[in-house]
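Left out: one protein chain. Kept in place: all the others.
For clarity, chains are labelled A and B in written order, and residue numbers in each chain start from 1.
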Amino acid sequence: MLLVLVLVTIGVFLIVRLVPGDPAQMVLGLKARPEQIADMHHRLGLDQSIGKQFTSFIGTLLATGDTGQSIAYNVSSRALVLSRLPVSLWLIGCSAVLVVAISLPLAMTAALHKGGWVDQLVRIVPTITLGMPEFWVGLVFVLLFAVTLKIFPVGGTQPGIDGMLYSMALPSLTIALAQTPFIVRSLRTRILEVLGADFVVTLRAAHLPERVIRRHVLRNALLPALQLYGMKISFLVGGTLVVEQVFGLKGVGSLLFSAITVRDFPLIQAIAIYCALGVVLISIIVEIAGGLIDYRVRGGLGGEARHQEAGGVA
Amino acid sequence: MNADASIISNQEHPGAAAGSHADSCHEPIIRVNDLRITTAMGNRPLIDGISFDVQPGETVGLVGESGSGKSLTLRAIMGLLPEGVVLADSESISISEHKRLAMIFQDPVSSLDPLTGVARQVAEVMRYNQHLPRREAQAQAADLLISLGLPASLRAADRYPGQLSGGQCQRVGIAIALATKPDILLCDEPTTALDVTVQLQILDLLADLRERLGLTMLFVTHNLGVAAHLCDRLIVMQHGRIVEAGATEDVLNNPQQEYTRRLVSAILPIPGEQDR
């Protein structure tokens, strides 16, 4: 995970140097006067040697968490990203909650009534949704729920926690729907496995109510799905960036795409690094959650293979 | 069917054959009458019309090689047949009214939820069977486990099944069974998966519990030595049928069938048993 951060940082540093032609020229346009170009070179630090550039880039990044002044906004890139962060975090949080709220009951029902209509549905729907671009699903939701039914707002955010939740409903549902098929499929398979495990017979023989038995089954089935979810965190974050654009949410995503349009190098660098950092942090949270479910994966990355022995199908 | 007739009549007066415990003419606590189990798809019989009774306080051993249908019979009595097999007639098994069944299993480790602490598992069973408050159940569960020979540290910190030995897990399994306050304990090869040295400890524990709690036991095993250690009466099964039944000593000393003779000759001594 740390390695990813390092790779991203190096990659992000190289972006500016890899762009064909002169980045200053790209920012300022063809009509820029030579002294303007020179000034921009100086601001971006491009007039120094590449080694010096790299050390000063890493130095400021580590010391201040910044990648320099945004060209377009003329303020610190870090401050810009941080100011947009809350909206994106809300969106990610709401989507994550929705994924759980949708996946668990669906997978449980599909597994308990194997071959039933929910099971069929769970198998067919991914075939259809696989080719649906998230932004398009978002637009269709707006059309259905905001324009036609007028249940949810078309976009933007509203004040207050309830206003925020209200504004997040459609965008987070959009993101969650893209994630659920994988999770449901993995959970369903695992629940079926666990239902055949010896300990379920013990619980039944001990006259425990069915809902208590299901709780045990779910807990044992959860870890692989959670680990899969952890691997897909980057999709969650990536989806957030795009879906923000659809709903006009002023988050990191809309900042990214406007930064790309105006060729704001330092800002793009900051967003890339903070997104990577976000993925790493969320992955750590997922891992901690995994440890809460299964003591055997506590405090270690290499727990993936170990869940196999849990349940021990006879 | 006809071949079983003599056995059935034999069991209807078990006092004559089995001696010790079942010397009265009580109502049987378990009555199995012409039990038939088939696969759900075809009609291949897995259990082919067996009948026997178990009297209160008795310990009856169901013995036979693997595939003889003894475990399936036990599962049918518990009401927990595995997927894919069906009972031909639900009336063929009757348990006396208000008598509660509990079961312990062959693989003690995998028959416990690997992700829940063992004291919690026992406490949960107590809560739902004895309607105890959570705190009370937790305390009693720890007491029960410790009285069954688990370390006293369990009272302070729960352990997961993966952190216990096979023998300890089987003690937890027994605790779960006892937490349901059973009258009848069904044992499905509870010592087979254990080290030979631990086997005897578990058998002694079961014998002790039987005396103290007045349990009726139905004990499934392929090991006649284990059965002899614990059972008043033996029922020998082969290919889903009963081939021989009678008091343990009679069956062991004077087997009537070739199949039984083979089982008897395969008995291995239980280590440590000869010391006593």
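In this text, a contact is a pair of C-beta atoms (placed from the backbone, for glycine too) under 8 Å apart; a residue touches a chain by one contact, two chains touch by 3 or more.
We adopt the following convention: contacts and distances are computed from a predicted model.
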item	value
Protein name, per the UniProt record, of whichever chain is missing from view ("NitT/TauT family transport system ATP-binding protein", "Acyl-CoA dehydrogenase", "Nitrogen regulatory protein A" or "Nickel ABC transporter permease")	"Nickel ABC transporter permease"
Shown chains touched by the chain that is not drawn here	A
Residue, one of A:111, A:184, A:279 or A:297, that touches the chain absent here	A:279
Among A:121, A:140 or A:292, the residue in touch with the chain that has been omitted	A:140
Among A:99, A:203, A:268 or A:286, the residue in touch with the chain that has been omitted	A:268
Residue numbers in subunit A that touch the chain omitted from display	1, 3-4, 7-8, 12, 15, 18-20, 126-128, 130-136, 139-140, 142-143, 147, 154, 231, 233-235, 237-239, 241-242, 245-246, 256-257, 260-261, 263, 268, 271-272, 275-276, 279-280, 283
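Following the convention adopted for this analysis, only the chains that are shown with their structure count from here on.
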item	value
Length of the line joining the C-alpha centres of subunit A and subunit B, rounded to whole Å	52
Contact footprint of subunit A on subunit B as seen in their complex	78, 80, 83, 101-103, 105, 107, 109-116, 124-125, 128-129, 160, 162, 173, 176-177, 179-180
Subunit B partner contacts - residues on subunit A that touch it in the complex	196-199, 201-209, 212, 216, 219-220, 293-296, 309-312, 314
